[in-house]
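Note that this complex is displayed minus one protein chain, with the remaining chains in position.
Here the chain labels run A, B and C in written order, and each chain numbers its own residues starting at 1.
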Amino acid sequence: MAKKFRGIYAALLTPFAGDEIAADKFRDNILKFNEYDLTGYVVLGSTGECVSLSDEESERLVRTAREAAAKGKAIIAGTARESTRLTVEFTNRMADLGVDAALVRPPSYFKSKMTHEALKKHYLAVADRSRVPVILYNIPQNTGITLEGKLILELAGHPNIMGLKESSGTIAFLGELSRRLPADFSYLLGHGSAFLPALLMGASGAILAVANAAPGLCVKTFRLFSEGRIEEAAALQLDLVPLNKAVMEIYGIPGLKYALDRQGWYGGPVRPPLLPLEENGKAEIDAQLRKLGLIG
Amino acid sequence: MAKKFRGIYAALLTPFAGDEIAADKFRDNILKFNEYDLTGYVVLGSTGECVSLSDEESERLVRTAREAAAKGKAIIAGTARESTRLTVEFTNRMADLGVDAALVRPPSYFKSKMTHEALKKHYLAVADRSRVPVILYNIPQNTGITLEGKLILELAGHPNIMGLKESSGTIAFLGELSRRLPADFSYLLGHGSAFLPALLMGASGAILAVANAAPGLCVKTFRLFSEGRIEEAAALQLDLVPLNKAVMEIYGIPGLKYALDRQGWYGGPVRPPLLPLEENGKAEIDAQLRKLGLIG
Amino acid sequence: MAKKFRGIYAALLTPFAGDEIAADKFRDNILKFNEYDLTGYVVLGSTGECVSLSDEESERLVRTAREAAAKGKAIIAGTARESTRLTVEFTNRMADLGVDAALVRPPSYFKSKMTHEALKKHYLAVADRSRVPVILYNIPQNTGITLEGKLILELAGHPNIMGLKESSGTIAFLGELSRRLPADFSYLLGHGSAFLPALLMGASGAILAVANAAPGLCVKTFRLFSEGRIEEAAALQLDLVPLNKAVMEIYGIPGLKYALDRQGWYGGPVRPPLLPLEENGKAEIDAQLRKLGLIG
Partner (left out) sequence: MAKKFRGIYAALLTPFAGDEIAADKFRDNILKFNEYDLTGYVVLGSTGECVSLSDEESERLVRTAREAAAKGKAIIAGTARESTRLTVEFTNRMADLGVDAALVRPPSYFKSKMTHEALKKHYLAVADRSRVPVILYNIPQNTGITLEGKLILELAGHPNIMGLKESSGTIAFLGELSRRLPADFSYLLGHGSAFLPALLMGASGAILAVANAAPGLCVKTFRLFSEGRIEEAAALQLDLVPLNKAVMEIYGIPGLKYALDRQGWYGGPVRPPLLPLEENGKAEIDAQLRKLGLIG
C-alpha cells in the first residue's frame, strides 16, 4: 500500500482586500502555483488564518480552490472546531465541496481535560463520521496540546485516519514513529526548515507555508531527495532556512504575504489581530529573496 | 464613581439533552438562581462550554437568559472570537439581544504574535465598536496567553472597557493593579478558591463557576466580607475550597454538572470532546456536597 | 500543638566586597535586624545567592549569623544539594553549626525524573537523617519543579518535617492544604506581595526577602493581622506591593541590595552571573522607598 499523501503541499495564504477576503486573488495565486510540481494545496490551515474567518468565508475559499486547482492537485482543508459535533459538521460541509481530506487539529480550549482518552474519542468520532479522510494535525506552538506518539499510533489504525501533519518539526519524534505507523499512513512535516531531514527519517512529504514564497525551491529539494541526491538536497534545505525563519517565525504571516507581493503574486494585508509587517521586516525579507534569486 | 460590576456572578453552565442544547433546562436553572442574591449571570463563559457551541446555539442561550433572569440581574456574555472582526460582529449580535456587557478573552491561536501591541489594538478596536461595555478576560490556563498588568492598565483607560475577569487567581497580581486601576473599573476574580482574599486586596466581586453548585455559600461569603466580618468570611471560603477544587480542577465541568443534578437542578451531560464524569468522581462530589450541607 | 515557625522571617542577603563574601557586613546587617520583631533569619536562601557560594563560604555565613542573631531568633539555613547524599551531608554540617532548621528545595536537574516517588524518597531520607527539623521549599519559578499538595500532605506526616516555605504565592493552593496539614506543621509564605492573604487563609507566617528592605512594615502587617485588624493589615500589604515587585521581580537581588544601601545598611554588589542594577532601577527603587517613608 502506498502513502496517499506524498510530496510537497503548499499551505495557502488567505488574501484579503481591506478586511474582506479576496477570492479572485486567491484564484490567481493558485493558478500560478499550478505551474509548479506541488502535489496539492492546504486551504484553511494556520497559514490561511483559518481561525480568523467565518464559516461562509471559509466555504468560499474552498470552492475557489477546488475550481482553480489544476487537475490532479489535491485539496486538503483545515476543518477543526472546538467540539466534536461542530468539527464533524464543518468537515462534512467541506467534504461536500469536494476536498480530498480534512486536516484536523485537536480541540485545545479545555487544555487540562484534553487527555489521551478525550482526544482519542474525539478523533475516532470525527473519523467515523467524516466523509473524507482525516489527517491529524500536531501544532503545539499554537494549540498548547501535543499529540503523543502513543495516541497517533492508536488513531493510525482507523481506516479513515490517513496521515499526520507534524508542525513541531521534532525529528526525533518522527524517528520514533516512522517505522511503527501503517504502510499507507502519511507523515507530513509542517516545518520548512527541517523537511529534508524528515524525508530522510521516513516522512512521505511536507505541508509548507514557505512553499507560497518559494515553491520551486521546495519542490526541487523533494525531487533531489527522491533521486537519492541527498547532499544536494541538504544544501538546498539549508539555503531555504533563513527565508523560512524570516517569514514563519520572525515576521510570520504578514512577512510571508509580503514575500508574495514582492514576487508579483498577491499577498496583501493580514486580518487583525495580526499586525502588519514593519519596514525593517521588509528589508530583511527582500534580502532573503534576493539571495535565493527570487527577486532581482 | 462606583464600580459597575460588584458582588457574585454565576458563570452559568450550558445544559444539553443528548448533544442538543436544552434551553428549557437553562431557563429552569436561572429561575432557581434568581432566588439567590447573585448580582448577575455570565452566559457563554468557559463554564458554559462556549467554544463548543454554534453561533445559533449561543444566541438562543442568551435570549433565554435575558428572559429568565430576574429584574435587575445583569447578563454578561462571553463574545470572543479569534479575529477582531468576528469578535466585534458577535459582540454586537449579543448586544442586540440585550446583554449588559461582553466578556472578551484574548485571541490565542497565533500565540507568538499576540504581543502587547497586537492585543492592545485588538481590544481597543473591539471596545470602540462594541455597543456594550467590555470586560477583559485573563484565563491563561485555557488560552496560553497572559494579559500583562501594563496592558490592563492601558486598556482600562478606554471608556468602554469597564472591568477584568481574572481567572488565574494570582492574588499578587491583583495587589499590583488594584490601586492603579480607575475608580470605576471592576476587578472580578474568576477563581472560587481565592475570591475572599481577592476581595480583601481590592477586587469588587467574582464571577464563579462554583456558584452554580453553591450559590448561597458564595453569596454569604461576599456579604460577610462586606460587613467587615472577614474572619468568618475566610472560614466560609475555606469551607468552599474542596468543592471548588473537585468541580473545577479535578473533575471539571462534568463534575459541576453532576453537583447540580444532585441538588435537584439540571446539570446533564457535557458535549464532547469533554468526557463524562466517572463513578469515583461522583462519590467524591457527593462527599463534598454533604459536608457543606447541600445534600442530605 | 503549636506551630513551630510563626511570624516574619527575613531571608537574608549575602553581602560581597568585590567578589568575596563580606562576613563583617553580614554581621552588621543582622545586628540591625535584631532591633525588629522578626522571628528569625533564613541564611543561604535564594535571596542569599546560595547557589553561587562555595561550601566554605556558606559555612562562614552560618557561623556569623549564629553569633550575631539576638537570643531567641531562629536561624534557618538553606541546605539543599542535587543528590540525597550531598543534601544530608551539608544539612548536618549546618546542624553542627547550630541552625534551628534546614530549608530544603527539591533536586531539580533531572526534572523529568523527579516524580512523586523520587521526591518522596528523597525528602524522607533527608528527614530521617537530618539532625534538625526540615522545612520543605516550593519555588517552581527557580527549580522548575512543583511540590504537589498530595506530596506535601504525605511528607508532613514525618516527625522531622515541620513546615513548608511556599514561594509560588498561590493562595488557592494554600487554601487546599491549610486545614489538612498537621496542627504543628507550619506553612510559611515566601512571597512579599501576598503574605497577608496567606495569613488569612491559614499560613502561620512568612519568609520574606523584602523584609531586608522593610522589616518594620512586614512585622507591623503581621502584628495587625494577629490583633484581628485585618483591613488595616491589608492596607499595609498593598503599600508594600510596589516595593516588593521592584526589588524581587523587576530588579531582583541587585535591586534589593540597593534598597539596603540607600537605608544605611550594607547591600553591596551581587556575584555574577547576576548583573548589577542599572540606573533606572535605582530611581524607581528610590521612589518606592520614599513613598514608604523609608528614606527622606
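Please note the rule applied: a contact is a pair of C-beta atoms (placed from the backbone, for glycine too) under 8 Å apart; a residue touches a chain by one contact, two chains touch by 3 or more.
No experiment lies behind these values; they were computed from the predicted model shown.
Among the chains on display, the ones the left-out chain touches in the entire complex are A, C. Contact with the omitted chain, checked across C:Ala118, C:Leu153 or C:Leu292, is made by C:Ala118.
The hidden chain makes contact, of the residues A:Asp28, A:Asp55, A:Glu89 or A:Glu176, with A:Glu176.
Counting over the whole complex, chain C has residues 19, 46, 49, 51-54, 82-86, 107, 109-115, 117-119, 121-122, 125, 141-144, 249, 252-253, 271-275 touching the chain that is not drawn. Taking the whole complex into account, chain A touches the unshown chain at residues 169-172, 175-176, 178-179, 191, 193-194, 196-197, 200-202, 228, 230-231, 234, 237-238, 241-242, 245.
Keep this in mind: only the chains that are shown with their structure count from here on.
Between chain A and chain B the centroid-to-centroid distance comes to 35 Å (mean Cα coordinates, whole Å). Contact with two or more other chains is made by no residue of chain B.
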